[in-house]
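Before I ask anything, here is the structure I am working with.
Apart from one protein chain that is not included, each protein chain of the complex appears where it belongs.
Order of writing sets the chain letters: A, B and C. Residues in each chain are counted from 1.
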Amino acid sequence: MEARLRAVLPDHDLVRLYEQMVLSREFEESCAEQYAKGHITGFLHLYSGQEAVAAGATAALHKDDYILSAYREHAQALVRGAEPKRVMSELFGKATGMCKGKGGSMHLFSAELNFMGGYAIVGGQLPIACGLAFSSRYRQEDRITACFFGDGAVNQGTFHESLNWARLWELPVLFICENNFYGIGTEVHRSSALPTVHKRTCGYDIPSEKVDGMDVLAVFKAVKYAAEKVRESGRPYFIEALTYRFRGHSMADPAKYRSAAEHEVWKARDPIPNYARRLLAEGIATEAQLAAIRDRCVALVAEAVSFAEASPWPAADEVWEDIYV
Amino acid sequence: MEARLRAVLPDHDLVRLYEQMVLSREFEESCAEQYAKGHITGFLHLYSGQEAVAAGATAALHKDDYILSAYREHAQALVRGAEPKRVMSELFGKATGMCKGKGGSMHLFSAELNFMGGYAIVGGQLPIACGLAFSSRYRQEDRITACFFGDGAVNQGTFHESLNWARLWELPVLFICENNFYGIGTEVHRSSALPTVHKRTCGYDIPSEKVDGMDVLAVFKAVKYAAEKVRESGRPYFIEALTYRFRGHSMADPAKYRSAAEHEVWKARDPIPNYARRLLAEGIATEAQLAAIRDRCVALVAEAVSFAEASPWPAADEVWEDIYV
Amino acid sequence: MSEMTYRDALNLALREELRRDPSVVVWGEDVALYEGSFKVTRGLLAEFGEERIRDTPISENTIVGVAIGAAMGGLRPVAELMTVNFALLAMDQIVNHMAKIRSMFGGQASLPLVVRMPGGGGSQLAAQHSQSLESYFMHCPGIRVAYPATPADAKGLLKTAIRDPNPVIFLEHELLYNSKGEVPDDPEFTVPFGRAGILRAGTDVTIVAYARMAVLALQAAEALEKEAGISCEVVDLRTLNPLDAETFVASARKTGRAVVVEECWRSAGLGGDLAHRIHEACFDSLRAPVRRVAGLDVPMPYSRELEKLCIPQVESIAVAVRDVMTASV
Partner (left out) sequence: MSEMTYRDALNLALREELRRDPSVVVWGEDVALYEGSFKVTRGLLAEFGEERIRDTPISENTIVGVAIGAAMGGLRPVAELMTVNFALLAMDQIVNHMAKIRSMFGGQASLPLVVRMPGGGGSQLAAQHSQSLESYFMHCPGIRVAYPATPADAKGLLKTAIRDPNPVIFLEHELLYNSKGEVPDDPEFTVPFGRAGILRAGTDVTIVAYARMAVLALQAAEALEKEAGISCEVVDLRTLNPLDAETFVASARKTGRAVVVEECWRSAGLGGDLAHRIHEACFDSLRAPVRRVAGLDVPMPYSRELEKLCIPQVESIAVAVRDVMTASV
């Protein structure tokens, strides 16, 4: 089934996907450490295991396409181009954070990168994505909006209202459901009457498909195709990426509701080593090159932590800033 | 296509359906007069044209099945057995009204009749219907819950959440969408991405079908079948009844958004005279009998108006009653 | 100046702003083809076309959410919720999103959007359709809240709302739509946010009110002057956020007596906050405790005979004023 990598993308881009996944993983694992040290507080939801979705999908979008996500969005911001140090500093609550320390882990944002935010109300970003897409169409921009959300979000009223709306108004929205099979401790089939998530679009006349979310190239190809469809037709499209989070829902969750066996099956499908093997097998990169990439990512993340540590707290009067224009 | 009436119900019941539709129509037309006189105030949404749905569906349910509806519910209460005078008096805001004058046109209720209310927030009754159905199942009662709502309600978040929930928890709910093709001035295809309403249940694995809502026997048969399915399986079922309101959305609406031609087509399908013709043709009732029924209904409604007129206003201290137990 | 209704003044404000700025778009349930449930959007579809004036599904939370996204994308949406009661379905997008996006993203986004909603009681629409939810909006930092009392303010405040770079909840009172008044013709006429109006100068007692309550307060003041020689100063807040406390505090300091009138429920309503501000700032000059006239703490009953007991009336305001006048120190 696996297509040859080079048929899909040039070497440079293939290697870059690897680098982005490694950076994401290193960043998340470092966050876990910083959380244990008390440097990161509040809720912390890590993305480890799901890297292929963010990396593959983002690579398939144009730079000026809008992206929105939920609260498990560090990797999505990073692969979009956010500086690791400004993300880490945000997680520390420091003044140099990408949102000046006001948003924290769940609310990354970069106007510059068209990364239109991490949202912490399940399903909250879907209507907003429709609105952004409307603004692009209204101004006849060649831009689409990609909206990420989890399998838990599909039972919110906003999911229904947004899908109906997007199709009715013919909005260029690409809905990307990251189905990691759990909403906190509740497995999909215990929350959804129709657990095959992408089939739920039948009620809205929106085309949909599922993709292996542990395979970065598969995600890339599916999103590329879907994004083109959206751009050409001006209508929504829906992708369900099947994936898995290797950690609990948040740092507070030991994830006892999942069996060790299940975890092992998915661990064997870890998107990073599997992709590395393919890069090596097809001669796209050497062991040494991949090791260098890993080292670079580790260094970048370490630098991000130092930057965050050294950064000042926001000044007290910041409390009254940025509320009204 | 038309089955012979007697194959479906005994004569007495067939005639009763006629009587109920006539009573509903007379009641509504009398309301319009009373509204013009200023005796009925607030919003008034009349049911004229849709009588076959309330009459046919209610006849197919057990007496202890719960019924819920929206704000266009006078006929639903009447065919369930509410006394016309207590409904009219409610509309007048009098102390003798079925809700003591506190609910008005949009909020009829009778605990005794298991008529669990008219609700004025579009889509608001759907989750409540699921809860009633849960209570029946929890107590192992042989009772189902029928929930009426309009075509406009299907784009509310609660519609989605309730359908998913009803199927997931296996609740005995019969969803009945009265598709009269308009939500105020907005035609179905301008509010729903998939305008074939009953097909929207595909995302919830709920069986559904549509029925001619201008044919009281067709509605009776469809609901009878569906109610049995719900009762046996303990799972939800969905019926879309295609119908039409002959008047505007409420008394304030001249309904200019509909063409005279469209109106004529539907007028020709008026459920009452058409059904009368069938009763006569199959020799179930004579002209004289039908005329007597009409006279009786007219008298009942006139009596209801007199009763309402003569009834006292609620006492001032009623304002503090019925809020807390 | 032209005489027109509150409804027409709002319509004119929308029209002028739609003409002035192509980034202004209007949507809501039945606002286009049907021209609005209360006809505030009459004629807009015909003049501005389907891309700018749009009907929506009955999906209130998403009506607001789509407007938020469009505003982030640089448009100036004016969304209508058919009535304020349905805003309860949109509290997630209003309170969790619209009010917080700018701040939680460190000031990187601005949301120049307006959510219009008719509200208030008095038409026998019963419990689910008669609410006055202004306190909910005022109790939510991050959004502006305007609520005009007169046709001129209706026009001027709505224009300010549309031009404002912040998200604005724009409340309209259903019973004021037919009220008439003089309205400036100048398309550049606007009414600034955060500046209360003195509807009537007076020396004995200050009445603080807003929207329809300000209109009733004015009527009460006129009757009191005539019948009892009591001189009331009537302050109309115009916007609840920003709140012009200075104006009403100064007035109460001058008169030494104050009555706060609100249509919403009394418990935990905005009136307590206003009364406290007067109390705190005028502690030494107040000659009687501030009186509150508020909606009764009950779900609104349908029957008109009960309903009128639940909403402040000219008489109940007058009673409160007489009361505060006779309270001795």
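Rule of thumb we're sticking to: a contact is a pair of C-beta atoms (placed from the backbone, for glycine too) under 8 Å apart; a residue touches a chain by one contact, two chains touch by 3 or more.
In this text the structure is predicted, and so the values were computed from the model without any measurement.
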| item | value |
| --- | --- |
| Contact set of the excluded chain (shown chains only) | A, B, C |
| Which of B:Cys99, B:Ile239 or B:Ala308 contacts the chain that the document leaves out | B:Cys99 |
| Of B:Thr41, B:Asn164 or B:Thr243, the one touching the omitted chain in the full complex | B:Asn164 |
| Full-complex contact with the absent chain, from B:Leu132, B:Ala241 or B:Val301 | B:Leu132 |
| Listed residues A:Gly103, A:Pro172 or A:Gly213, member touching the removed chain | A:Gly103 |
| Sole residue of A:Leu46, A:Val122 or A:Ala222 that reaches the chain not shown, by the stated touch rule | A:Val122 |
| Interface residues of subunit C (partner: the chain not displayed) | 61, 85, 88-89, 91-92, 95-96, 99-100, 103-104, 126-128, 131, 135-136, 138-142, 240-241, 243, 264-277, 279-280, 283-284, 288-292, 296-299, 301-302, 329 |
| Where the missing chain touches subunit A, by residue | 41-43, 90, 93-94, 97, 99, 101-107, 119-124, 152-153, 155-157, 183-186, 190-192, 257, 313-314, 316, 318-320, 323 |
| Positions on subunit B where the hidden chain makes contact | 66, 97-103, 107, 109-111, 116-117, 119, 121, 124, 126-136, 138-139, 145, 157-158, 161-162, 164-165, 168-169, 321-325 |
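FYI, only the chains that are shown with their structure count from here on.
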| item | value |
| --- | --- |
| Label of the chain whose CA centroid is most distant from the centroid of subunit B | A |
| Centroid spacing, where centroids are CA-atom means, of subunit A and subunit B in whole angstrom | 47 |
| Centre-to-centre distance between subunit C and subunit A (centres being mean Cα positions), rounded to whole Å | 41 |
| Subunit B-subunit C separation of Cα centroids, rounded to whole Å | 37 |
| Subunit B: positions in contact with at least two other chains | 155-157, 190-192 |
| Interface hub residues of subunit C, defined as touching at least two other chains | 56-57, 59, 61-62 |
